[in-house]
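Could you have a look at this structure, given as C-alpha cells, before my questions?
Left out: one protein chain. Kept in place: all the others.
Coming up: chain A.
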Amino acid sequence: MDMNQYLSMFIDESNDHLQSLNENMLLLEENPNDLSIVQVIFRSAHTLKGMAATMGFEDLAALTHQMENVLDLVRNEKLAMQDFIFDTLFKGLDALEAMVQDITEGGEGKADVTALLAALQAIVRGEDLSAKPSGNDASAGAASDTDANDSAGIQLDEFQYSVLSQSIADGHRVLYLDVHIHETCQLKAVRAYMVFDLLEKSGEVVKSEPSAQDIEQDNFDYSFSLYYITLKDPAELESQIMNVSEIEKVTVKELDEDTLKQMSQLGAASRESAATAEAPVTEGAVQHAADKEQTQKKAPAKTAAKTGGNTPNRTIRVDIERLDVLINLFSELLIDRVRLEQLASEVQNHALTETVEHMSRVSSDLQDIVMKLRMVPVDTVFSRFPRMVRDLAKSLDKKVDLVITGAETELDRTVIDEIGDPLVHLLRNAVDHGIEPIADRIAAGKPETGTVQLRAFHSGNHVFIEIEEDGRGIYRDKILKTALKKGVVTEEEAAGMSDEEVHQLLFAPGFSTAEKVSDVSGRGVGLDVVKAKITSLGGQVTIYSTPGKGTNFSVQLPLTLSIIAAMLVKMGSEKYAIPLSSIVETGIVRQEQIRKVHGNKMIEFRGMLIPLISLSRIFNIKDFDENEEAETEIIVIHKGERLAALAIDEFIGQNEIVLKGLGKYLPPIKGISGATILGDGQVALILDPNVFIK
C-alpha cells in the first residue's frame, strides 16, 4: 500500500500528539500524583505508537512502545513518578520529535534509541536510575507513608547510601530523624523550614522525605523524615528541635552500618508494597492533588477539558497564500452582494428579495469566519516555552517558574510565524542572564525560585508581548563599561545618556553583557538580531529594568492585518473608522455648548473642559462642517489621561475591521493609521486618534 498519501496526515497528527505529550508531561511534573494526566499521556502515546507502526516507522514505534510501558505502570499505580523517570521520558520525547522532524524532511525517521530503550526498560524493571550522574537527588513525590511505620526508613540511592556509610566509617553520627508537626499548625512549611535551618547549622541533611522542595511548597502532611550527618549528640538535637514551637514529636535514631543497610532496604521494600496495596498512598496523592489545585487552578481545568474531549484542538493546516486568495475573493463577493441587494430593491420581486436577504445573512456570517481565519492565538508559540524553560533551568542549575498569561491573545498568522525565534531568544536571555543562580538569589534575600512572566495582551492598535523576570536587573554602569570597551559609544555620549538609551545599547550589534559565553545563549547571535526581527515586523522592543529587582522586555507588535473593534462614522459622504480602544464615549453637543478659549473650541465634559477637534477642517472634508449643525455628534477620545472630542457627522455603528496598510507609495499621513475594507467593498480610512491629542 502506498503510504505517501497518509504521510502528511501522519506528520501533522504526530506533531499534535507530541505537543500534547510535552504539555501534559510538564503538567504531570507539577502534579506527579494526578493519574488523570497520566491517562491522557498514555492515550496520546498509544495513538502515536499505533500510527507509527502502521506507517512502518519501527524505531518510532519501538520507543513509543517502551515509553508506554513505563506510563502503563504509572497509570496502574505500580510505579511512582520520579525526577529521573521524567528526565528519561522527556529525552524520549525529544528523540521522538527528532524522528518526526526527520520524517518531515523526507527521512525515514530512523534513530539510534537503544540507550533510551534500555533506560526505559530498566525503569519498567523497577531499577532506580536516579543515582546516575545527573546530580539530581531530590526525588519528587514518591510519597511513602511515614506515619505507618516509623522505622521503615526512606529509600536511598547508591550515592546517598555510600555517603552515609562513609560518614559512619569516618566516625560521624548518622541520624534518622522523624519529625511530626502539630496538626493545628498554620504554617507547617515554615516550621519545617525552621527545623531544616536548625539542622543545617550543625550538620548535613542527606535526604528527606518528602523532598525539601515539596516541604517548602507545603506539599506534605504533618510529618517528614530525613537522614542527617552530624557530630552532635542525638538527645541534645532532639531537645533543640522540640524547642521549635508547634513540633509535636521528634524521634532521633542513631544508625550504625547495619541498621543503615537494613533501613534503606526496608525503604525500598516499603516502596514496593506501597506501590501495590497501601491505601494511604492514594489518600496522600489525593491530598496533594487538592493542595495543588488551589495553587494551580488553571492546570486541572485544562486536563479536565483534555480528558473529556480527548481531541487536542483539531486543526488542519492551510497554505497561507490560499487563505489570502480566499479572503480577497471573498471581498469581491461582498461587492457583488451589495450590487445584488440594490438590484433586488429595484426589481421588487419577492422571491428575489428573499433570496438576496438570505444570501446577505450567510455572507456576513462567512465574513466573520473568513476574517478570523488568519488570526491565531499566541498560544501556538507560547506552548513550546514551558518545556524549553524547564530544560534551560535544569541545565543552568536554576529554579525558574514560567508564568504565562494572555495566551489566547490573537495575532496575525504571519506575525506568529516570525515572532517565535525572537521570543525564544528573549526567554533564554531572561533565564540565563536575568535570573541569578540559586545561591545568589538566597544571598539577595529572594526566593530560590525565579519567576519569568510571559504575557500577551492587546492595547490600542498593538499587541504587547512582555517577558519579565525578577532577576538581577540591568546595571547601567556595567553596560556602559562594555559599550565603551567595544567602542559602541564614546565617553561624552555615555555621560549624557538616559537609562532608556543605555538599555537600548543592549541591542547594538555585537554587544553582549554575558561575561562568559554559556552554551545556552552564546550562540553568536545577540539581541541585535532580536531587535532587527521585531523591527522588520513593524514592532519595537523596550526594556524596563530595576537593578537588583528584575527586567522587563516589552515587545510591541502592530496589529497588521489583525482585527480590531472600531466605531464607523460618517463625515459627509466619507466614512472613517475609529478604534474602540481610543474611545471613551460618544455624545451630542449643541452649538451653544461649544466655548472658545484662546480661539480654540472647547466643550465641557464631566466637569472638565476638553478641546473639540474639527476633523472636517483637519481633513478638509467638503460636504460636512460641524459649525453648520445645531447639534453635533461627538466622540470623546483619550490618550492616556488626556481627553479630547472629535466632531463627527453621524455614527454608523460598531464593527470588527481588518487593518490594512495604505501601500508603500503614500507617505505616512498624520492622523491616519491605515485603511479597512467595509462590507460593501468600499475603503474606509482608520483614524489614529492619538495624533489629535498633544
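As a working rule, a contact is a pair of C-beta atoms (placed from the backbone, for glycine too) under 8 Å apart; a residue touches a chain by one contact, two chains touch by 3 or more; residues count from 1.
Definition applied: contacts and distances are computed from a predicted model.
Selecting from "Phosphonopyruvate decarboxylase", "Phenylacetate-CoA oxygenase subunit PaaI", "Nitrogenase iron-molybdenum cofactor biosynthesis protein NifE" or "Chemotaxis protein CheW", the unshown chain of this assembly corresponds to "Chemotaxis protein CheW" (UniProt protein name). The residue from A:Ala118, A:Leu329 or A:Val347 that touches the chain not shown here is A:Leu329. Annotation: of A:Glu574, A:Asp649 or A:Asp688, A:Glu574 touches the absent chain (contact as defined above). When the omitted chain is restored, the residue from A:Leu198, A:Ile672 or A:Ile693 that touches it is A:Ile672. Residue positions on chain A in contact with the hidden chain: 324, 327-332, 335, 574-575, 618-621, 660-667, 669-672, 675, 677, 681-685, in rising order.
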